[in-house]
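Working notes for the structure below.
Note that one protein chain is taken out, while the other chains of the complex remain in position.
So that you can tell them apart, the chains are marked A and B in the order they are listed, and the count of residues begins at 1 in each.
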């Protein structure tokens, strides 16, 4: 019996280019690991998440049509569970960063402007609500009880700022030339070329843009 | 094999798996507003010499019953207070070095940093040392040197303890607080890896909170909106 659903579904990535569900999944898997290991919040892949959720729903409907004893039922269910894990873990990593660096993330988001937004719509609402709750909590618990000069809520002073000089493990997906590693008190700046497929440990800051454009994968 | 918090393929499988929490994001420690270690580290005392007279604060000097602090008075003050006094223009007090960062102790650390019981000498050795250097003391470069070299030499021990054993090594009590933070992070990985190697694969468990959400029949779509 021919399995009649799955890879014949195509999506558009916004530029009119069709992408396969397989490619969408691969992008999400890469985004998941990047987000997990990156000290900073990366641009949201909400479109891909939504697209994959539709694919999952459609697949579920199709699987429900199969006979209970069809061997494919369990296999499809397992795959869907795996994809769901990847997506939830991805979203959870992002929420964790938003909770930790709320003020910083909102500040950066405002600087970037709505066209270059890194947060999804839902995440932005969450971040704002979270900050408001924090402020309210601080005021109720402490600030209203201290003398007036100390009553200001100062989110930027209190919120953690990600350390972009954190060291990360990475693999270059293509050749990347001339990455400049800042020296410290007894070493000069150093320029390195990252060969395709080579693996490295180094600071996040000099390679941040390559992670964002997909040339470098965090591992 | 792997099992998901929101979808369980086999109702019974959850009893079999280790109740191991999936490690969340793991960023290195940086001092911050709400960090208790940071508050404690900046609480360490430093010798201060007053360069101007300060009215009405004589009570800060336990060895004197005068009303004011006179020029030239030496008092040990917590770092957070001392740094404010030092950075005023003109400075109210000059800040000296606590004995652990003086040359004689630096020499001991240079000779063999591995055997030193930092916890006993200065539980916030590194953080305190870094804070002191921020005040641009003329011996700062020397202090940083000792901080960096001590850590580099002592790191091998942390590495070995963290990965070799699944119990806390008694000797690790000699680590300073910053070293301990790094050691604990390494130890968690060491023991989960040990468990994985000896008992093989386990099921991925969702954190407790997600299990409750599951009961509420929260769907993925709700999470996304």
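One rule holds in what follows: a residue touches a chain if its C-beta (ideal position, glycine included) is under 8 Å from a C-beta of that chain, and two chains touch if they have at least 3 such contacts.
One rule holds in what follows: contacts and distances are computed from a predicted model.
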| item | value |
| --- | --- |
| Protein name as given in UniProt for the chain not displayed, "DNA replication complex GINS protein PSF2", "LALA0S04e05292g1_1", "Trafficking protein particle complex subunit" or "Elongator complex protein 6" | "DNA replication complex GINS protein PSF2" |
| Residue in contact with the excluded chain [from B:40, B:81 or B:148] | B:148 |
| Chain not shown: contacting residue from A:19, A:46, A:78 or A:95 | A:78 |
| Where the missing chain touches chain A, by residue | 1-3, 5-8, 21-22, 25, 33, 36, 52, 55-56, 59, 71-72, 74-76, 78-80, 82-83, 85, 89, 157, 160-161, 163-169, 181, 184-187, 190, 192, 198-203, 219 |
| Interface with the unshown chain - residue positions in chain B | 1-2, 20, 22-23, 26, 28-32, 83, 126, 129-131, 133-136, 140-141, 143-144, 147-148, 151-153, 155-156, 158-160, 162-163, 178, 182, 185-186, 189, 192-193, 195-197, 200-204 |
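Here, only the chains that are shown with their structure count from here on.
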| item | value |
| --- | --- |
| Rounded Å distance between chain A and chain B, as computed from the means of their C-alpha atoms | 28 |
| Interfacial residue positions of chain B with respect to chain A in the complex | 2-7, 9, 22, 24-25, 27-28, 30, 32-34, 141, 144, 204, 210, 220-221, 223-225 |
| Chain A residues touching chain B - in the complex, by the definition given at the top | 36, 39, 46, 49-50, 53, 56, 74, 77-78, 80-82, 84-85, 87-89, 91-93, 96-97, 100, 122, 157-163, 166, 185 |
